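A single protein chain has been removed from this complex, and every other one stays in its place.
In order of appearance the chains are A, B and C, and numbering begins at 1 in each one.
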Amino acid sequence: MNTIIDRYESEVRGYCRDFSATFKSASGAWLTDTDGKAYLDFLAGAGALNYGHNPESLKKPLLEYIASDGVSHTLDLYSDAKARFLETFHELVLAPRGLEYKVQFPGPTGTNAVEAALKLARKVTGRTNVVYFTNAFHGMTVGSLAVTGNSGKRAGAAQPLVNSTPMPFDGYLGEGVDSLDYFERALDDGGSGLDKPAAVITETVQAEGGVNVASNEWLKRLEALCRRHDILLIVDDIQTGCGRTGRFFSFEEAGIVPDLVMLSKSLSGYGLPFSVLLIRPRIDAWSPGEHNGTFRGNNLAFVTATAALERFWRDDDLTNTVNRKGTLVEERLAAIAKRHPSLRASTRGRGFIRGLACDAPGIAGDISAACFERGLVMETAGIDDQVLKFLAPLTIDDADLERGLAIVEESAAEVAVRLDENRNAA
Amino acid sequence: MNTIIDRYESEVRGYCRDFSATFKSASGAWLTDTDGKAYLDFLAGAGALNYGHNPESLKKPLLEYIASDGVSHTLDLYSDAKARFLETFHELVLAPRGLEYKVQFPGPTGTNAVEAALKLARKVTGRTNVVYFTNAFHGMTVGSLAVTGNSGKRAGAAQPLVNSTPMPFDGYLGEGVDSLDYFERALDDGGSGLDKPAAVITETVQAEGGVNVASNEWLKRLEALCRRHDILLIVDDIQTGCGRTGRFFSFEEAGIVPDLVMLSKSLSGYGLPFSVLLIRPRIDAWSPGEHNGTFRGNNLAFVTATAALERFWRDDDLTNTVNRKGTLVEERLAAIAKRHPSLRASTRGRGFIRGLACDAPGIAGDISAACFERGLVMETAGIDDQVLKFLAPLTIDDADLERGLAIVEESAAEVAVRLDENRNAA
Amino acid sequence: MNTIIDRYESEVRGYCRDFSATFKSASGAWLTDTDGKAYLDFLAGAGALNYGHNPESLKKPLLEYIASDGVSHTLDLYSDAKARFLETFHELVLAPRGLEYKVQFPGPTGTNAVEAALKLARKVTGRTNVVYFTNAFHGMTVGSLAVTGNSGKRAGAAQPLVNSTPMPFDGYLGEGVDSLDYFERALDDGGSGLDKPAAVITETVQAEGGVNVASNEWLKRLEALCRRHDILLIVDDIQTGCGRTGRFFSFEEAGIVPDLVMLSKSLSGYGLPFSVLLIRPRIDAWSPGEHNGTFRGNNLAFVTATAALERFWRDDDLTNTVNRKGTLVEERLAAIAKRHPSLRASTRGRGFIRGLACDAPGIAGDISAACFERGLVMETAGIDDQVLKFLAPLTIDDADLERGLAIVEESAAEVAVRLDENRNAA
Partner (left out) sequence: MNTIIDRYESEVRGYCRDFSATFKSASGAWLTDTDGKAYLDFLAGAGALNYGHNPESLKKPLLEYIASDGVSHTLDLYSDAKARFLETFHELVLAPRGLEYKVQFPGPTGTNAVEAALKLARKVTGRTNVVYFTNAFHGMTVGSLAVTGNSGKRAGAAQPLVNSTPMPFDGYLGEGVDSLDYFERALDDGGSGLDKPAAVITETVQAEGGVNVASNEWLKRLEALCRRHDILLIVDDIQTGCGRTGRFFSFEEAGIVPDLVMLSKSLSGYGLPFSVLLIRPRIDAWSPGEHNGTFRGNNLAFVTATAALERFWRDDDLTNTVNRKGTLVEERLAAIAKRHPSLRASTRGRGFIRGLACDAPGIAGDISAACFERGLVMETAGIDDQVLKFLAPLTIDDADLERGLAIVEESAAEVAVRLDENRNAA
């Protein structure tokens, strides 16, 4: 199978170079390849499978919908499935949190939502600049790339990326320096050369950027800064939303209310392409059809997304579970770091997005490879792939979690031993 | 149902303002709303449903795949379903046509593919400018918008759209003027102020732009011009591919071979978000992961797309049918134009994308509204919505086609009578 | 002397590569080099010396001003010399022509004025795009380069030049095609992809671009088009103003009134750096100091510019002379073209800007070189240096004009003979 894909697919393919199995079926926290070999999944579709693979409670309504000839594709026509999704999203997500947002279906993937948010922010404010943060990741289309930190991805645009300015993320300038000091000074000073932005776009935990966590204080100060200068605050919750950090939205804990929020990845709950942009009603300034697209009405995703909300967000169980198990994962990773000084490792993260940052090139990748040999899929993140990234399904059971963590521990130990041997040999 | 949607969805929603039913199920050429009322569909998901709604031959493998816990979401990991799609696409589409293309999965929707194509063209050539054509439509993300003609959509970016230059499309300068004369002169003249482009992007039939057809001669001359100046030729076959104009690719008839081709919309065959970029092997210059995205591995779409190719593209039957029925549609539309001079109408199109262009504001929209009252969904296109656009499923049977055309005729007659009455009254 | 310059000056130096004498003094139409050799000057500082070198009537007040410690440099403070210039310019240039313009001193050279004009046009209209024409030349700073046609100069920016769109100049699309048809169509059509421009910038005779003359009808239609679409019309009269085409402004003959006009080059009359931007009062929307610069108050230039207006523009004598002698030059050039078919030459121009366009590479340059050997400085223009460009001082006397034209004739004959010999040898 791989041969066919290697022959016909573009050189751009990436993950398959690290995880060379050909996957065929999947269930819960497990993937199975064409040879029948099973793999535990701590990658979870890079955050698109928070509820695991093919959860029964979603599969059933999905099958029923298809079998009953439910309409599949509706552009932005009215559809029954869309209405149910909107109603449920309002009832189970927005209303209980006291949030008022209009919902835009900007296209099926995260970058569609990011582009829509940036367009709307510029339209509403009449300004063109947007501030983003070091090591941010927001997508591969030109508008989203312009607010993404990764230099390799940026170079892919092969044209200057304009109308955006980077600022240091929380912690970027080291201990004891509040990285927002510079941003605040630049906003207050008419001579700073920083063109007043339409918006600031941020993640609360930089996922692709290496599991960098913004503190609640930093987020609150950022929100206050935006309010004082009449700048819109955009939170990209594509990877960190839908419970990944515990609560439904990752920004709830900080008590901030962004003007624009993007959700995607786990929103459909079944890995189906689906994305929304949440818009404060007062800035819902679109003209009809001003932003459009073919796959804004993916009804299969409406159906599974509705089922996912019904199943997982009627109560706080999932949030509590994530918080509990997340602490466990943190402890286990911290223990690894302590046990193997040669890894030069430290931990970071919130909820069920956790990182083991290894302060030397290649180490995290080596652990990831050792995990895969043991039947665990777990990727790396960060500009130098220096962070081993834990992103298991939120619904993983205790036994599987334990099994996976054990593999991580064994793999880390193996790499540490090798490092020590090499060091002694040298 | 509409009330819920009107309350919670952003003002950006468009189609539902013209076609106010809430759709629930669908089959073949028919949509059914929540009240059980059936509508004949001459919109077909704006070209995303060439094989009609929920075709049985695709539904079956889709249900089986889901029921068997086939993996749904795989990023760009190897998957069995992807391998099968690539193999089938090569066997049934590329090889028989003597085409050699690498396949990129750039994300689930058309604009992802357009952005990937533009990035790659700029990377390969080291040039930043891209030439596009008047009334072109390529998508809503910033890169794609920059090569889109519609001024309203462009304004939505709320920032200058750069690194692109418009040129007149075939026919734009009127009868007797070959619109490529200016482009050729500008390329040959170092003083023209036209920065040598990395690529030219074009449709063969401008769908959203008003069903403007490029002649085979014009396309051939364009290809020759690109070759002579070492400029890449990009064909956006998102709406016109997958048989819409008769053959699988819309450019086959002209005998040209683009360097980059985008397919999406009807590619999955089931309305599922899916998009590919076809790349001539010599310019497949991506670094691994240089362009990525969450929903590049939509396995449900792989499954239905493979089934669609198996079902519809093993032989020429569909092409022959489209050609035959397309001629019929053209004749019927031409008859309407002739019968009602007050509509100031003329026809345009190829295969199963046809337009009745009404040379006065509002007329096409009035006919569309009259059709909807009679149970037919049929949209308008063009910058002033001046073109009634026929886009029925390719698989529509003769009776339904006849029924729909009869509705169009009645509706056109009704509008014409009204126009005549108003004119006499004035 | 050349050795010193070749050693210390940047490789960017240009003219000195074609005309290798080291000039020391000059008077009227004559230049003298360090060896005492005299050269007749048909280059005239590329149009900066319309009144010849060091005209007595300007030299005297200049010497007196300096000797009396007249203030030299005043930023944009009030100065006596500036007031006199403004008064004289109003009395002798604007008032008699019924023109009302505010005068901005944007900096000492043409491109400063072009940049100021573009900034103001964008500010006033709130639009960013500016339309310019094929083969236009407006200056080397980034804003001006973006509206310049020459691809080699544009490449010098080494960044994409944005917010500008080229359109075909008069005659660009060949006989019988009005090049404004495309521009008009694109403005009228919301789907053209042409972002509505803040302004159109044009020359009436493209000087650097190869002495391409816009007809009066074309200019009138352009003005009407701008008015109808509320677009500002900018005329760059830097090389063609100050009597070069006969009247003071080159656009007078067409009867148009631009919204913004740039003058420089011959404005000081003595080759001193000086530039003005003329602004229709209703669009003089600058905030104080919004555009500034060190050398906006070049009082020596104020003094000589005032003297030049007094000496040359109190009556129509200069205009009449230019018209009379310009016709003579045209006839002589046309005769050369007729006499030597091997030059494949034709003539173009107005007043005292004339071109002998030679339709094969290198010919115009060869004639220029042959002229220089005979003691005549006369440059080439056009993207391929294909046009021998006549730009003698307007004040040249009949004998010198005759002498220069005779040299051109001899040089053209020499090149023609060589061409014929080569052809026969081949």
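The rule is short, and it goes like this: a residue touches a chain if its C-beta (ideal position, glycine included) is under 8 Å from a C-beta of that chain, and two chains touch if they have at least 3 such contacts.
What you see is a predicted model, and the numbers here were worked out from it, not measured in a lab.
**Student:** With touch defined as in the header, list the contact partners of the absent chain among those displayed.
**Tutor:** A, B, C
**Student:** Looking at the whole complex, which of A:D189, A:D230 or A:E402 touches the chain that is not displayed?
**Tutor:** A:D189
**Student:** Using the touch definition up top, pick the residue from C:S215, C:T294, C:N320 or C:N422 that touches the left-out chain.
**Tutor:** C:T294
**Student:** Among C:K24, C:R97 or C:R227, which residue is in touch with the absent chain?
**Tutor:** Residue touching the absent chain, from the options given: C:K24.
**Student:** Of the residues A:W30, A:Y132, A:F352 or A:F390, which one touches the chain left out of the display?
**Tutor:** Touching the chain that is not displayed is residue A:Y132.
**Student:** Taking the full complex into account, what residues of chain C touch the chain not shown?
**Tutor:** Here the touching residues of chain C are 1-2, 4-5, 8-17, 19-27, 31-32, 34, 43, 45-49, 53-54, 59, 62-63, 66-83, 86-87, 89-90, 102-112, 115-116, 118-119, 122-123, 126, 128, 139-144, 146, 152-153, 155-160, 162-163, 198, 238, 264-265, 270-273, 277, 279, 284-295, 298, 300.
**Student:** Determine and list the chain B residues touching the chain excluded from the picture.
**Tutor:** Touching the chain left out of view, chain B contributes residues 159-160.
**Student:** May I ask you to list the residues on chain A that touch the chain which is not drawn?
**Tutor:** Touch with the absent chain occurs at residues 128-129, 132-136, 147-152, 154, 160-163, 165-166, 168, 172-174, 177, 181-182, 185-186, 189-196, 209-210, 382-384.
Simple rule for what comes next: only the chains that are shown with their structure count from here on.
**Student:** Taking all residue numbers used at the chain A/chain B interface, answer same if over half belong to both copies and different if under half do.
**Tutor:** Same-residue interface.
**Student:** Can you tell me which chain lies farthest from chain A, using the average of the Cα atoms as each chain's centre?
**Tutor:** The chain lying farthest from chain A is C.
**Student:** Since chain A and chain C are copies of the same chain sequence, what is the angle of the rotation superposing the Cα atoms of one on the other, rounded to the nearest 5°?
**Tutor:** In degrees, rounded to 5: 180.
**Student:** Rounded to the nearest whole Å, what is the centre-to-centre distance of chain B and chain C, using the mean of the C-alpha atoms as each centre?
**Tutor:** 49
**Student:** Using mean CA coordinates as chain centres, what's the chain A-chain C distance in Å?
**Tutor:** Those two chain centres are 58 Å apart.
**Student:** Quick check: what residues of chain A touch more than one other chain, meaning two or more?
**Tutor:** 159-160
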